[in-house]
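For this depiction, one protein chain was excluded, whereas all remaining protein chains were kept in their positions.
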Amino acid sequence: MKNVQGTTGLIFNEPLLWEKGKKGRCGFSLPVRDVKKYPLDKQFKGDGPDFPDLSEVDVVRHFTRLSQWNYGVDSGMYPLGSCTMKYNPKCNEKQANLDGFAGAHPLLPSRLSQGALRMMYELERLLAEITGLDAVSLQPAAGAHGELAGMLIFSACHRSRGSLRSKILIPDTAHGTNPSSSALCGFHPVPVTSGGNGILTPESISEGMDEETAGIMITNPNTLGLFEENIREIARIVHSKGGLVYVDGANMNAVMGMVSMGDIGVDAMHLNLHKTFSTPHGGGGPGSGPVCVAKFLEPFLPVPRIVKEEGGYSLSYDFQDTVGKLHAFHGNFGVLVRAYSYILTMGENLKKASQLAVLNANYIKERLKDVFHLPYDRPCMHECVFTDKKQQAVKIATLDVAKRLMDYGFHPPTIYFPLVVHGALMIEPTETESREDIDLLIDTLKTIAEEAEEAPERLHEAPTAPKVRRMDETAAARTPCLAG
Amino acid sequence: MKEITELNFPEDIRYSKDHEWGKSIDGKVRMGISDYAQDQLGEIVFVELPEVGDIFQKGEECGTLESVKAVSELYMPVGGAVISVNSQLEDSPDLVNSEPYGSGWIIDVAPSDASEMDELMDRDRYMEELKGIEP
Partner (left out) sequence: MRYFPHTSEDIAAMLKVVGADTLNDLFSTIPEDCRRKEGLSLPEAMTEWDLNRHMRELSRDMAVCPDYKIYLGAGSYEHYIPASVSYLLERSEFSTAYTPYQPEISQGTLQAMYEYQTLVTRLLGLDVANASMYDGASALAEAFKMSFNIKRKKKRVAISGLVNPLYRRVVETYFAPTEYRVVALPYCKNGTTDLSAIGEIEELAAVAVQSPNFFGCIEDLQSAAEAAHKKDALFIACFTEPLAYGLLKDPGCQGADIACGEGQSFGIPQSFGGPGLGMFAVKTDYVRKMPGRLVGRTRDVDGKEGFVLTLATREQHIRREKATSNICSNQGLCALTAAMYLAATGGVGIRDLAGLNRDKTEYLKERLGEAGLKVAFEAPTFNEFVVAFPESFAAKHEELIEKKIVAGLPLVSYYPELAHHYLLCVTETKTRDDLDALVAEITS
């Protein structure tokens, strides 16, 4: 590599908030006091929190400096498998910040909130169209929350049929939230082993599916980046024993406009708006995980639902069979606005997005398969999975490759997931990455593979460029220091 | 992670297929995890111990060992009541790594069925088992 791209901006060592500041400083413009002080009983009065006092300059510089140590999608590529780190359009931010949306109280009478209600109603319709399902709730605040909604719906549906189901089938490629969400609803996860070619076989489903099993939670395309080709047969088997099919829609970016989930036997699924629908990740959230269901499951959706009538839109709790409520209000509305704006901006281009995402991933797969071991040498969807098998021969692990990538200005791909592949390195470029940037990633990984052979200490020592190097995670876990 | 030949397996104790060891000491059974297990787990940051007086069957889960990136369940090599736990592990969980057979012992059990010890493997048998495990 001729030039190191660099990893962070100017480096400052910035103290913690309470290490800065001085008593008497103020960073806030307090409104004028135009009423007198009213005494409060000593029983209730506290001393107030031990917060630092900072000037506005202190605050702005502090967080500006902190931001400069971060990497974001706006800094460079995040080839994180199953995260769909696509570009976050700025005009969508503008819409979420419109006064009418940002300043709205969630409990306004319906007639005073028609704009928001109409937007949500239309978004429900758009997501129903994209997934091929019939009814949607925008309430879940994240994918895992959507999964919880789905599992609650399955539980309610089975109970309404007088059927006691205590188990659920979960493929070995599943994301950790899948067994975790189902356990919250009292479903014991039963693992299903994927076949030799990386996808589920109808036989393994037949074996596991019985009348005590609520159904299956399947990710499609799966976390190996492969389309679950047997899904129709799998759905048939599950349905034949009275079970239900739930799809974790985290990988929806691969199949928009190509597959209708409703048509292939899916009864319920969630979407991740912060993945497929371009809303920003925010350093961990907020996301949004709407749940989409087939008609027969509509009565169980969380409340309130948006109802369209003669006079306009309103929120209704009048649904007897609802599973209840998952969020205090209506979900992460601000995130919904961004996703809605994205869909309106893209229109049919959503299909092109999926096609280009899949093209990018296959291109990477073809060009790197001689450099890194590719456990499944078949056409992939929007992501591909490699392993460190070749590099293990020279005592280099996936972790070392990931850390070295940072020295070259990239965020690493997803590592050590899915668990079914030892030393997994999962790459998802998304459609918003250009060929040049992808070529740069490929060339960088090739260089790193060479370094692994010729100068492995560079990988073991990596990263050396960022603000800090490898952290002592053992000490952090043994003697946690979680507040200052 | 080390090669099997680099690991230590004392002769005078017995081993379970879940990589625990058991040692009879004056009628009670002391248990811990093998050198292979601690090497696989990595640096241990926390040990969740059962309460004294808890009763478990052979093979039942009685606690957990946490490293930074993984959690491993502890299974009873023999069934019985827990008569004492190694409270040193609260402040020094790393003892399980450094002295898995000595000061890194985990619990003492009053065995409900003495013959269960015989069902465990001796050192040679255990090492054979380990060689059969895929790297």
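Note that the chains are named A and B in the order they appear, and that numbering of residues resets to 1 at the start of each chain.
Going forward, a contact is a pair of C-beta atoms (placed from the backbone, for glycine too) under 8 Å apart; a residue touches a chain by one contact, two chains touch by 3 or more.
Because the structure is a prediction, the values reported are computed rather than measured.
Considering A:M209, A:V358, A:M426 or A:L459, the position touching the chain not shown turns out to be A:V358 (whole complex). When the full complex is taken into account, the listed residue touching the unshown chain is A:P280, out of A:P171, A:G208, A:G249 or A:P280. For subunit B, the residues touching the chain absent from view are 46, 66-71.
Just so it is clear, only the chains that are shown with their structure count from here on.
Centroids built from CA atoms put subunit B at 38 Å from subunit A.
On subunit B, the positions that touch subunit A within their shared complex are 43, 45-46, 66-69, 93-94. Interface residues of subunit A, counted against subunit B in their complex, comprise 416, 473-474, 476-478.
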